[in-house]
Structures are given as structure tokens and as C-alpha cells.
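Not every chain of the complex is shown here; the ones you see sit where they belong.
Order as written gives the chain letters A, B, C and D; numbering starts at 1 within each chain.
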Amino acid sequence: MSSQDDLFYPVIELPEPTRRARYDRLVGLDAMKARLRKEAILLADPHRLRAWARDHHPGAALAAFDLFADRAPLFVFAGDVGSGKSALAESFGCDLADHLNLPVYLYRLKLATRGSGLVGEMTALIGNAFAHLHEQGRRSRDARRVNCVLILVVDEAGALVQSREAQQMHHEDRVGVDAFLAGVDSFAGANLPVLIVLCTNRVGALDPALMRRTAATFTFTRPGDQQRRAVLAHALQGITSRPDTLDKLVQLTSPNGDRPGYTFSDLTQRLIPAAIVQAFPDEPFATNNYSPLPTELSPIPAFTEGSR
Amino acid sequence: MSSQDDLFYPVIELPEPTRRARYDRLVGLDAMKARLRKEAILLADPHRLRAWARDHHPGAALAAFDLFADRAPLFVFAGDVGSGKSALAESFGCDLADHLNLPVYLYRLKLATRGSGLVGEMTALIGNAFAHLHEQGRRSRDARRVNCVLILVVDEAGALVQSREAQQMHHEDRVGVDAFLAGVDSFAGANLPVLIVLCTNRVGALDPALMRRTAATFTFTRPGDQQRRAVLAHALQGITSRPDTLDKLVQLTSPNGDRPGYTFSDLTQRLIPAAIVQAFPDEPFATNNYSPLPTELSPIPAFTEGSR
Amino acid sequence: MSSQDDLFYPVIELPEPTRRARYDRLVGLDAMKARLRKEAILLADPHRLRAWARDHHPGAALAAFDLFADRAPLFVFAGDVGSGKSALAESFGCDLADHLNLPVYLYRLKLATRGSGLVGEMTALIGNAFAHLHEQGRRSRDARRVNCVLILVVDEAGALVQSREAQQMHHEDRVGVDAFLAGVDSFAGANLPVLIVLCTNRVGALDPALMRRTAATFTFTRPGDQQRRAVLAHALQGITSRPDTLDKLVQLTSPNGDRPGYTFSDLTQRLIPAAIVQAFPDEPFATNNYSPLPTELSPIPAFTEGSR
Amino acid sequence: MSSQDDLFYPVIELPEPTRRARYDRLVGLDAMKARLRKEAILLADPHRLRAWARDHHPGAALAAFDLFADRAPLFVFAGDVGSGKSALAESFGCDLADHLNLPVYLYRLKLATRGSGLVGEMTALIGNAFAHLHEQGRRSRDARRVNCVLILVVDEAGALVQSREAQQMHHEDRVGVDAFLAGVDSFAGANLPVLIVLCTNRVGALDPALMRRTAATFTFTRPGDQQRRAVLAHALQGITSRPDTLDKLVQLTSPNGDRPGYTFSDLTQRLIPAAIVQAFPDEPFATNNYSPLPTELSPIPAFTEGSR
């Protein structure tokens, strides 16, 4: 079996300041954060469900709990690049750790796990990654209680779990889907405190067999006016806080005809920095130069599946 | 020859409580279960056929029995993801074991058996898997009687047995079909208590030469109103049993325009859990929030072959 | 050179009861059987030709005999799956053995001979298979007489000898055709008692250079009314022999609009067994349930080449 | 360097009775045989050209002879399967040997020379084959005279020298063309008694760079009435010689609407043998059964390039 270092980027124990800050910066996702927290708690610690049933449905049979236990602990985060899905996937463990009062360990699948293109190799590596998580998961609880939670994040999951319907899919990729399905299935009913989060910008291309196993799908969209305003106000704190400046920036970054609205990363990684660069080193920040916004600062286009 | 562990997931002796429960949960498939039981009994224990002939057609020649013995013990389970085919494939052995009063061993073909993409390797691995079953099958009976039954389940059989008509099929995959055909043929007339069940959601894509060898094809469809009601009532036992609540849920999950009806797994793995998550931790279960059902709880779409 | 076990399935000495029974069960192919017997005798034992000429054309030159000796001993059996071509290929040696009063050895090319996809490997394996047959063939006769006959059956020959015209053909497959051609040529004029039978359901796709070398092509079609009646009567012997029952079954299994007629294997491996399963264990056989025939017992569709 | 046995089928010294007989059987190709003889003589023994010039153009400069010496000794034999091109390629050396009064050695490129699909390997093997011929060629003459002639026949040359224009051509195949071109060029101006004959049924697909190097192209067509009559009369010598029988056979085998005429091999390897099989063992030969000719004896279809 490959070693942990071959399979995952360095494991990170949450909470941790940087990621907690990122979690906090993801404004306007409160409903999603709440649902995610509940789903994660129920999957990571099934005792909570029984407590709820005891309180609200005293005579409930075991059937419902069995269904929960039979689900694979798989979340799909779907949305455009820049919509915050990767940031949330790598940071919500901070919030979960707070609520469960347990450490949460973040595993991120390494690119190399996708193997060298040999069919059997990809199967073996993905199998090893899941086997490793299984083993760690078993050590994460004893008969009485859970003592920590593991989160596996698979970012840029594109080809790995693309639908096998796609005719042009290579055999090796189809096998990747199969191996991933087998790994996910191995956690269904295993009652281990392990969550698997799969990020993709191509939810339409995900294999139906995978979608069927998904405990919950979270769809990320580009931020609306209020979300953009919150992001901008946070970023420009102390530089500018005049409402009309923010109004203007919010309006300039909204969808416009064929152009989609600005994503989180369009704002924080490109627009604000570019405005500061423009002013640097001799001028103060100003939005005068940004009406209309220059073409080179257009929002990133929506990812569209190749049509066939 | 590869070892048993390389070829199959751990072998499971049936009956076994979890799978028996799953078998029982598959409501509304009684006709299919009955036919499956008969086919399986006749293939696994040919003496029963002679007893029948002796009772009903005393003068019958051997020709008919020879035809039975010449068939390959191959069942195809075809249907959408979530329609229960895999669950039935892995659990009907419990019922068979009861009726034959014999242990039934469940073999599940490992993904790795599909090899690393080298043509010869896939051929060899599939060959080894069938050879292993052959050997075990010979040990499963003596001159007088059968002492156990073996079931091989090949799940997600897609690419493995796809029609060789498909022009875009790679050479390696065609060879996989050939190897599988050879394996199936090796059981035709071998009079061994071995059953092979092949699950696929692409029955239209199965190779004609394989279809010709099939003893019986079972087609799985999405559950109808009564089946959905039975599933829901079972799952919500003790949580809610009000007929109007069930009525409402049955109606909400029925086919609607272009949207297909809910599958078994849509109900048990997604809808019920989501309703409970919604209520958790402070509210009791209620269906008020589910009219209409939210988009994210849409039934899984029907698997359609890529058109060409 | 690879060993015999790597190249062929276990060699079977004919006549042998099971295969003789299969040969006899192939009703309605009498003309084909007669022609096949003559072609095989002339190829396997050229002395017979001279005897014929001596009797009927006393002054005949050697030219005609040279032409015979120059032909490759290659038969192509073409037809739909289920039409009996494989069964005849593997059993006509019983009849030949009787007529020649010599043992006939049946060689069946192993799948592995198709190699692991490496071009050179496929070439080498096919080359080895033919070389092995050559050597065995030389031992099968001495200066005076033939002492046994060898038959090589290549089943599911599809990709191996597909026409090189096909644009989408891979280089490796084209080389397979070339190697096969070379092997066939090596028997032309070699005067060895070896027959090669190639079974395919894609005769239209066979390479013209191969067709040119073919001593005779036998085309298998689905059985007509009389053939189906004979098959059914044989199979149901002692179970039912009422003419109206057979009439009804013959009519139900005939071509009907777009649906082709039933093949031999549709009848013997699917229709009859299904009817018996239906009756088993408590009822006698009856055809009442079969009007019309259920969809799941439709005849296997005709194999059609992928259109381009 | 690979050994001679890896590169070529066993080398055959011509003249040799079987091939001389085949050469003689190729009736109706006299003009082609004559031109081939002259081209071969001039390439194999350039002194003859100077003798001619001395006789007919006493003052001729060296320019013309240089042009001859600069040509590659490459002949392309193009035509349908069955049109006699391979038979002539492997047998005209008998005639050449007679006219030059020298032994002629026939080399036939082995299939394996086409390598295992690795680009470099094919290049190396073809390179080795030509290098081997070069070495043998140098030994075939001394300063004063040629003491033998070598003929290399490349049969079924299809993919090896297909035009690089074809877009769907694989890189490996293009390299095969390149290696062949380099080999051919190495003989241009080398003044060695080596002739290269390339047989193909796809002359339209030959690479222009190869066509440019061709000393002469010989196009083979299906035999006309007189040629067919001659072939039939020869084959049926002593069996039947009645003009009306021959007339009838000639007419039955002529082109007819879309159906092309019969090739040499259609006549000698299929039609005549089938008629004899039909009569065997109890009847004399007769053509009554052949009007019209049965479908299974249709002439082989013309090889057509896949249209794009």
C-alpha cells in the first residue's frame, strides 16, 4: 500500500486560523453552512439522530436510522470556478470541530493518486486512498464514542467521476469512476466518522451511480448584490467605506447581458488587487478608473460543458 | 493463477441478517422474486426438474433435460440505478438458501479483475475468476447431491460486456467480452451449482452473443405507487403513519411530466434522510416543507445511452 | 514457441457422443452437411479425387488436381448468433470421422492467441498456432496414407479477420488479418489433412484477401418452419406431441413484421426452458401462456454491422 | 541486426518447377511479362543498356545511363485480389533467370518485419531488411559481372506504404512509409542486381513520394474473355473440352451489370473446384448446374478504398 504521503497532501488539523478566516469570509452562504453543519453532524455522530428521535418521535422504529447508516457519507459541492466551493470544502471543518468539540482532520487527495494513466494503477491508488481513510476512521472512534472526524476533499474532481454515459470517455477514466464508487460504497453503513467532499464544476457530468450515493449536493452560484457588497466592504475596510463607492462597485460587478456576475475570486483576487495596482505607488484608491470596468477585468466565464 | 482475494471481494455465506433484511425491504418485486427462485433452483439442482417431469409428464424424453443442462447459468439484471437490481442480486441467495436448505456463497467480482487495460491481462484475470469458480463449483457437489450453491455477482458490468457492435469500442474491451463469453460457456452443461448474475443499466448495449447465452433476463423498473407507499411506510414506522402524509409523499414522488418517478434509493437514501435533516435537531418530522419537493431532491435521471 | 496448451483449448478426439448428439440435433441442414462432408473429404484425402476422375474422366490431366491442392483448406461459416454455425463447426468432425473411418482431432483456437494487443505478439501467437498445426498435420500422414484429420475452429472470429478496408480498424487488427492470411496460405498446397473453419457473424466484414482463399463459404440462416417444428418436436418429446401445440409454437416463432424468426438457440435455450420454468413445480407444460409470446422471450435481434 | 530468418521467409532459388508452372499458367499477361522482363534486365544488368546504345545511338552521352542508374529498382504491382499480381511477383524470376542465365533469389518480406507497433521498431526492422539485401546485393556482383539477381517481394503492402496524405494515418504508419522510402533510396544508384516488387491492391493510396521513385508500375486487371477461356481450358483438360461448355463458362463468368468479372483465383480456386465437388463422387463433371452461377460462387468484389 502506498504511504499516506503518496496519497494525500499534508493532513491539516482543524480548526486552524487561516481556514477559519476563509470560512468567515464566505459571506452570504449561511443557509448552506447550516445545512452542511447538520448533515455533517448526523453523518459523523449518529447518536445525535437517536437523541432527536427520542425527543420528538419516542416510538420510532430503527428503520429510519438504518437508512441513515446505509448512506454513503458523500457530499457533492458543485459550482463555477471562483464560487467558493473549494474554500468551503477545506474550511467548514473548523465550524464542525467547534460544534462537535472534536478535532477534525482535513485530507486532500493528491493529484498523483490519479495515477500514471494505467488503468489498474488508478484503481489501485484510489483503492489505497480509501483503505487508508478506512483504517484511520476505525481508529477515530471506539465502542462508545467518536474522538475525531476525518474529512476527505477531492478537488477538481472532473475526469475522476465523470459520467460513464459519455461516449468519448476512455476506458481508464471509466475505471476511475468505478474505483471511486467502490470506495464510497465501502463507507456506506461503516459507521465511521469520515466525510467525503467532492468538488466539481461539472455536476451535469457526474455519473448517475455516484449521484445516487450522494448524501447531499450543494450548489454554489455566483454571489448576488448583497454578497458582493459584503465581500467588497470587507476587503476595502479602511481604504474606502463610502456607500456610493461600494454601490458603484456592486453595480459594476453585477450580471450584464451575456456577461455573468463576478465570482468571489474575481472580486478578491483580481478586481481589488487591480484597483490597488492602478493606484500604486503614487495615488490613493479610487473607482473613477473603473467605469466601465476594463475588459481585462471581465468576470471569469461560466464553465460550460463541451456540447456534443 | 491469481488468488481468490485478488479476484473477489470477501466471500459472504448466505443467509445473513443484513442481506436478508435488504431482500425483505425490496417490496413489490414478488413476481420477480418467485421467477428468480424457480430459475435458480432448476439451475442449481437439476434433480428437481426430473421430479417435476416424473409427476407431470411421465413419459418425457431426456431431450428437454439436456436443453436445461446445456444452458449457461447466467441471469441478467437490467434496470436504472436505484431500481434495486444490485440489492436483489446480492440478497436473493438468502431466499434460495432457505428453499434449498443449503448454504449459498456470494462471490462479487472485484474491480481489479478488469485488469490494467492490457488486453491479455483482462483476459487472464477474467479467465482466472471463472476457473476459480469452476473449481469451487466442482467441490460443491458429489455424485449424489449438491451441498452448497455459489452465486457470482458482476455489478456495474457496463464496459465489460458491452456489445461488440459498437464501433467505438476499444480492442481491449472487445476482448473482455470474449473472455466473459468463454467463461459463461464453460459453465454451460457443466452441471455445477453456480449461478452468474450480471447487473447493468445498459441492457440495450449488451452483446447479442451474451444475450443468447442468458438463461433469464430480469428487468427492473422504478417502483410504482404501491411500492413507494410500502417503502415509505416501512421507513417512517413510528415517526409518522398518517395515511394522508403517506398519500402526499407517494403523490409527490410519482412521475410528473418529463421527470421520472423516484427510485428505491431516491426514497431511502435521499428523501427520508433529507426530511429528517430538515427537522433535526429542534423540530419533529413534517412534510409541510415538501410541497413541492425541492429541486435538489429530484429523482435521479434515467440512464440513457449516448446517442450516436 | 508457445505450448499447445497456450494456443488451443483441450483437443477433443471425434467422434464423441455429446458432439455427435449436437450434430444430429441440427435438423434441416442436410444439404449443407452433405456439401461440407464432400469438401472436407476432398481436402483431407486427395486420393478420392483421383479415384473419381479415374472413374468418370479417365483421361483427365493433372491440372484440375493441382488446383485442388493449391487451395487453402479454409471454410467460412457465416450467420447470425444462434443459427448453429458454431455447433456444426465443432461437431461435423464426427460425421467426417465416420465416413473416412479415421479419428478426427478438434482444435479450438484459444482467446489468448489473440494476444495482449501488442501487434507483434498477436502475429507471433497466430503464427505459432498455425506452425503447431502444421507439425501435427505432417505427423498425420505418411507417404501412403492419411491416418487422422485435424480440424481447427476459430470461433467469434470477428476482429481477427475483419476487412482491412474498414477505416477505423486499428493497426494491430490489420496485422492480425495479415498473420491469419499467412497462416492460411501456409496450408495451401501443403497436402496436409488439416481443415480450418472460421465462424463469424460478420461475413460482410471479412477481408477480401481472406474470402479469395476460402475453399467454401457456408451461410447459416435462421430456421424455417419445418426446421423449427423438428427442433420443437425433438425437445418436447414425451412432454407434448399434439400437432396443434407444435403448430402453434411454430407459428408463434416465425418472422413477424420487423421481428426476425427464432434461432435454434432461441428455441432450445430460451423458449422451451422458459415454458418449463413457468409450469414448474406444480403445473404440467402448456402453451396457453404463450400467445402471444412475452417480450422477454423475443428472438435475439439480427447482428447488424455498425453503420457509418 | 536481425538475422535473415527474422526478416524474410525462406529464400527460394529460381527457376523452380512450381513457380515456373504458375508463371506459365498466368495466361494473357504477355505484354506485361515482356515489359517486366526488359525492365528487370536493364535494372539488374546495366551493361545491356550500353550495348543497346552502342548499337542504335553510337554517340550517346552518359547522361541517359546515369538516369537509369539513378532510378530505384522498384516495381509496383497494383490490382485487385485474385488478379495474379502476387503470383507474377513470385514467379517472374524464373523467366528472368532463363534470360540472364543466372540464378535469381526470391526474398519475401516477413510479416514480423512490420514490427510490434512501436515506431522505432518498425523503422529498425525495415532498415535491417534493406541493409541485409544491400549486403547480399554487393556479394552478387564483382567488378566485371553480375553473378546472380535478388528479388524482394513485399506482398499485402497496404499499410506499410500508404499515403501520408491520409489524415487518419497513425504516426507509426507514417514512419513505416519513411523507412521504406529510405530503403528504396539506398538502392538508387547503387548499381546492385536487386529488384524490389511491391504488391498492393490500393495503388491510389500509395504515397506520392513512393510513386515518384517507382521505376515502373504494372496494373493488373481481371481477366478478359480470352484469358478466362484459356484458364478454363487448361484447368479442365481431359475433363471437358467441348467448345460450347467453355463458351458457356466464359460467358457466365464475364462482368454482368454491377457484378465484376471473375478473377484468376475465382476461376481456379473456387469455380472449378466447386463444380467438381458438385459432381463428386458419383457424377461426371457437368455445367448444367451452373446456369446461372450460384450466389456463393460470385466473383470476389473489387477492393474499394473506404470513402471519406
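Everything that follows uses one rule, which is that a contact is a pair of C-beta atoms (placed from the backbone, for glycine too) under 8 Å apart; a residue touches a chain by one contact, two chains touch by 3 or more.
Not measured: the values here are computed from a predicted model.
Sequence-identical chains make up the whole complex; the displayed set comprises 4, and the total in this structure is 6 copies.
Assume only the chains that are shown with their structure count from here on.
The chains that touch both chain B and chain D are C. At the interface between chain A and chain B, under half of the residue numbers appear on both sides, which makes the contact a different-residue one.
Remark: rotation between chain C and chain D after Cα superposition is 60° (nearest 5). Most remote from chain A, judged by the distance between CA-atom centroids, is D.
Distance between chain centres (mean CA atoms), chain A to chain B: 34 Å.
Distance from the chain A centre to the chain D centre is 68 Å, each centre being the mean of its Cα atoms. Each chain gets one centre point, the mean of its Cα atoms, and the points for chain A and chain C are 59 Å apart.
Annotation for chain C: residues 121, 172 touch two or more other chains.
In terms of which chains touch, the assembly is arranged as an unbranched chain of neighbours. Chain pairs that touch, as defined above: A-B, B-C, C-D. Across the complex, chain D is touched by residues 35, 38-39, 42, 48-49, 51-53, 56-57, 59-61, 63-64, 66-68, 70-71, 118-121, 123-124, 127, 164-167, 171-172, 174-175, 178-179, 181-182, 189, 208-209, 211-217, 219 of chain C. Per the touch definition, chain D reaches chain C in the complex via residues 18, 21, 81-82, 111-112, 114-117, 121, 156, 158-159, 168, 170, 172-173, 201, 234-240, 263, 265-266, 268-270, 272-274, 276-277, 279-281, 283-285, 296, 300-301, 303-306, 308.
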